[in-house]
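As you look at this complex, bear in mind that one protein chain is not there, while each of the others sits in place.
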Amino acid sequence: MTAITVTPNPFTLVPYDVAEIISLLEEAAALAGIPSGVDIALTVDEELFAPLTGHMSDVVDGRVVLWISGGNFEDNKRPCRFSAAQARVDLSVMMLRAKDRLSEDFAAAPLDAQLLRGERAAWDTYAAGRARRRGIDVRRPRQLYDFRLQHGFTNVADAAFERCWQAERVTWQGIREICKETGAADRGPSKVPVDLLRRK
Amino acid sequence: MKKMLPESELARDERFVRTNIEDRIFDPRGPRIAQRDTGPARMGVDRPAAGERSRSLMHGIFVGEIQALEGAGRTCYDFDDEAAPFQLKLDMARQCWDESRHCEISVKLGDHMGTEIGEYTESTFLFAAACNPDPVLRLCGVNRALEGLAIDVFNSMKNFGNESGDPILEFCEDWMLADEVTHVKMGSDWLRRLTATDPERRERALEFQRTVDAIFNLGGFRGEDDENPIQLARDFRRLAGFTDDENDSLAALARESTEQAREMAEAATAALQTSAQGS
Partner (left out) sequence: MTETSKPRAPFTPWDRRELPGLFAVDESARRVGNYKWAEMRLFEVLGGWVATIPELDVKLVLGRHTYHHAWHSELWHKRLPELREMNPERLTVPPNDAFVTFMDAIREPEAPELTIEKLVGVYRVLIPRFIAAYTYHLNGTSTITDAPTIRSLKFALQDEFDDWRDGEMLLQALIDTPEKVERAGRRQVELEKLYLASGGIAGAGTLGEPVEEVRVS
């Protein structure tokens, strides 16, 4: 049996429903193929609103530990309201990345808080492409722009994006090679901590 | 068709949703976020949610361009030949075409960034500035305050395009910037011509412009510090006919707004702490 927990429970600043989020988490876990018996803990920062978005997927002691900004779940057209459609997209991408971390392919990957922005953008693209092929309504142009911001607006970067997007299997080593190829690896660590929004 | 169209009657298709200002004012998350470090407000690839923040700003620019188009169009129609001279209307018609192109450019840039029409809510306060029944006040509100803001926004976006190596964004923003400088020049020229013999009316118009400018500075949106997402573009403003004095006083006004926003955040923090201690 898999234990799924959502924090906070209940939400106090926004009218998000824990039961609804849990059922979306179950759906995303099934889509990503998270083995049963792996516990999942999601923390939602309900203070953050759109467009202050972001999410992280780590595996700690065999548990899937997820963090997401409340802004990711927020309906852009109706502030404070929950958008199941948006949540489904982000939770799928998060869960696919968590599944990657559970495999040997990403055993050497550092925690999300230590990733370079370029590494993260490439990994997200790999997850988003798979989510799309599994029927999730991921928007490619959006992913492409986020990828280009970190890898450059170049033909090399676009070709790398295409490979990440199409791939059914990429390893952590593969992600690092892509960053070398596009030059993202040379950008060095971000001046602004990548987990800044997570820090209160 | 009637003269003077209220902002509530701006025609939109079903994709567009109006911002409900109360949603923001009564949002309990606002004061909490104000006291948190969410990274530099200035656009950059290194800040959190860089892509999403750019998309949201781009959409804001897009709806702003629609309203600028509508505002210029209404100025062609709302006034008779005495209230608004023929040449002024010609300038406004020219602006219609420019703003129409800006809408087209903004839609393409939205596609480029991965956003969709109507993805975010639309605030119509830009058009509200174009509702003034006095053409001189309207011109000051729109062609000096609003178009001046457009100069600042496009310059900030252009710099972001340059820093992020995005040739499409940089190219487009530079072209739009050229048009906006022209629009501010129109505003400055007409203010001078229409109030040449009426200093009292000129002062009222400038006062109205300051009011609109103050709205645009709200919450530290614009200024000259890192905590202002939109940077005051002094050089382009000078090119558009703003004097150094005007730029200085706008900068001072912006600093005031930023300071006020900071004070409000501190007051909110204190209030939260008090209530936390009480509970």
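By written order: A and B. Residues from 1 in each chain.
To be clear about the criterion, contacts are C-beta pairs under 8 Å (C-beta built on N, C-alpha and C of every residue); 3 or more make two chains touch, one makes a residue touch a chain.
It should be emphasised that the depicted structure is a prediction, and the values quoted were computed from it without experimental measurement.
Peer 1: When the whole complex is taken into account, which chains on show are touched by the absent chain?
Peer 2: Visible chains that the missing one touches: B.
Peer 1: Which of B:Asp46, B:Glu70, B:Glu122 or B:Glu173 touches the chain that is not shown?
Peer 2: Considering the complete complex, B:Glu70 is the one touching the chain left out.
Peer 1: Any idea which of B:Ser100, B:Asn162 or B:Gln260 touches the chain not displayed?
Peer 2: Of the listed residues, the one touching the omitted chain is B:Ser100.
Peer 1: Per the definition of touch given earlier, which of B:Leu5, B:Leu232 or B:Leu250 contacts the omitted chain?
Peer 2: B:Leu5
Peer 1: What is the set of subunit B residues that contact the non-displayed chain in the whole complex?
Peer 2: Touching the missing chain: residues 1-2, 5, 9-13, 66, 69-78, 86, 89-90, 92-94, 96-97, 99-101, 103-104, 117, 127.
Note that in this section only the chains that are shown with their structure count from here on.
Peer 1: Based only on mean CA positions, could you tell me how far subunit A sits from subunit B in angstrom?
Peer 2: Between these chains, centre-to-centre, one finds 33 Å.
Peer 1: Using the touch rule from the top, collect the residues of subunit A that touch subunit B in their complex.
Peer 2: Interface residues on subunit A, with respect to subunit B: 13-14, 46-54, 69-71, 76-80, 117, 139-146, 148-150, 152-154, 190-192, 194, 196-197, 199-200.
Peer 1: Quick check: in the complex, which residue numbers of subunit B touch subunit A?
Peer 2: 17, 20, 23-24, 27-29, 32-33, 36-40, 45-56, 111-116, 118-121, 164-168
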